[in-house]
Structure formats: C-alpha cells, structure tokens
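A single protein chain has been omitted; all remaining protein chains appear in their positions.
Here is chain A:
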C-alpha cells in the first residue's frame, strides 16, 4: 500500500540535524526536548479549548439552545475568556487544610495526564517515543491520577471533598478493570502492546471492522468504562453537583482549579485517543475494498486529520452520553461494573482470543 500521507519523520530529523549543526550535542538535545514539550503542551491546550467549546455547543444543541454566543464569533473565544477569568481569581487554601498535600494534588493530577501522552502517535512519524508496552504504559500511568484525586479530597478537610474523592477512587479503580480487559481483547488480536505496531496492524482494516463481534463488544465496554473512569455523566457521582457541590475539587479555586479542569479534559482526550488508536486505526485512512478512486482520495487526507477526526468522534460520543442518560446511584454504578461489565469483558477476552488464534478475521 503506497501511502501518499505526509510523513513527519523527515521533518523531525531535519530539526534534529539543524540543531546539531549549530549547537553542541548537549544543547541540541535540550533545545529539541524543549521544542517537543512546547509543541505538545500547545497541542493539548488548543485541543482542550476546542473540547470545552465543543462541549458547550453540543450541550446547547442537545437542549435546543444556542450555547455560548457573546464572546467572539459564535462564542468561539468563550473558553479563553474563562481561562483569563480563572487566572485572575484568588487561589484560596482553607485554614484547616493540609497545606502541602493541598498544593501538591493539582501537580500530580496534571503531570500524570501529561505523562500518558508519551507513546501516542499523532501522525506518521509524529510520536515522542514508541514504547514497546505503550498500551500498558498508558493504563498504568493514567491510573496514578487516583492518588492525586484522593490527595485533593483528603487534604481539603471538607466532607464533600472527601466523599467525592472516595467515590471517585472506588469508581476509577473498579472501571479500570473493564478498560484493561477491553484493551486486552484487541491486543490479543493485534499481538503487540506498542501503539505504532497496533496502528500498523490496522492498515488493511480497522480492528472494529476486522475484529467484528469481540472488537465491537470491547469498544462498547471501553467507551462505557472510560466514561466512568473520567467521572463524567452519567457516572459523575464523584462531583454530583446537587449532592457534593463539586466533589474532590470543591475547595480549589483559581488556577489550581484550572489544573484539575485541564487534566480532566486531557484525560478525556487520552481515553479518546486510545479508542481511536486501538479500535479505529489511529491515523490509518478509511479504505473501502474495490474502490481505488475513493481510496486514493482518502490517502490525500493527512494522517493527523484522520487521527483527530476519530478522536473527536469518540469525544462527541462521550459528550452525547452526558445529555442522554440520567445519573446513576453508587450501588447501581458498582453493580454495573462488577456484575455486568467485568464478566462480559472476561468472556469477551476469551472470544477475542479464539478469533485471534483461529484467525477468523473479516
């Protein structure tokens, strides 16, 4: 398959080459690293601002209203205005709080969600590091954020915060299992944990199509479980506004709150990127067998547009859930996981393994 897609390998190599021409090796590496970090941070911030805007517009659309309209064209700079507002707000620390842990929690939550971005491949050749255990790394690192959440809830010395943190801890920890299981089902079929190899294994068809029944089941489990892991509606018990004001970040304000907000959206982005990579073929274009003209046109669309198109499709699904289902109770939440999702995903892993061993792909 001769792909006409833009490959960024040459571009990144050119940057490295130019830098090492002008600077000593140590400085060249430092500058390259700083450039990579700045590029990633800018990407995250831009995407998160887009997601906040999308969230509001979708919410408006689903409720037959307009959403933000005043700031900028159709409210397009509303999110930036909100960031500026948060910047000007005071960071209040309660007198009775554990000051050190209270200050530390936003750092942990944000850093873990940044760390999980390392192995993702955004476009051909655009990847920080293709870890050979990429999927395991992402699930492992993103589950560290529970510690930050619990820390925030405990350190606030506020009953709402503590309740929210405990609920969110139980929820994240329970649904972690289903997320892992649904990913294992696809890993069994692709035979690798590396993000790049998983993407390459989908060149002749995305797993959601190629893996038929087990892949579709595991995608459904993945999307339900990751919505729960993100503490988003209908699983937003951790910050049920009517009961717990805001859950674990009740006491946070100003930029400290903004960090929680940013990491929440980054985690949503990570979950969607994982779904897009594992189930929808990452940056692989859509090919239809037998239609060469169509496939050639698909080739001209750059990889990152494919990738972020798929990511935003999953993001839209998660946002759609929020306005479709009412919030469930904590006993229902835990029953859903332990009685339904976990057994189903265990059986699904077995089905996927059978499909993989006997190669019953579509």
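Simple rule for what comes next: contacts are C-beta pairs under 8 Å (C-beta built on N, C-alpha and C of every residue); 3 or more make two chains touch, one makes a residue touch a chain; residues count from 1.
Basically, contacts and distances are computed from a predicted model.
Undergrad: I want to check something: the complex is missing a chain, and I'd like its UniProt protein name from "Cytochrome c oxidase subunit 4", "NADH-quinone oxidoreductase subunit", "Coenzyme PQQ synthesis protein D (PqqD)" or "Gx transporter family protein".
TA: Its record in UniProt gives the absent chain the protein name "NADH-quinone oxidoreductase subunit".
Undergrad: Considering the complete complex, identify which of A:46, A:66 or A:87 is in touch with the unshown chain.
TA: Considering all chains, including the one not shown, the answer is A:87.
Undergrad: Quick one: say which of A:193, A:208, A:225 or A:271 touches the chain that got left out.
TA: Result: among the candidates, A:193 touches the missing chain.
Undergrad: Tell me which residue among A:36, A:66, A:297 or A:362 touches the hidden chain in the full complex.
TA: With A:36, A:66, A:297 or A:362 as choices, the missing chain is touched by A:36.
Undergrad: Of the residues A:23, A:77 or A:346, which one touches the chain left out of the display?
TA: In the complete complex, the chain left out is touched by residue A:346.
Undergrad: Residue by residue, what part of chain A touches the chain that was omitted?
TA: Residues 29, 32-33, 36-37, 40-41, 86-96, 106-107, 110-115, 117-118, 128-129, 133, 136, 154, 156-162, 166, 169-170, 173-174, 176-177, 180-181, 184, 187-188, 191-193, 245, 250-251, 254-256, 258-259, 330-331, 334-335, 338-339, 342-343, 346, 349-350, 353-354, 356-357 of chain A touch the chain that is not shown.
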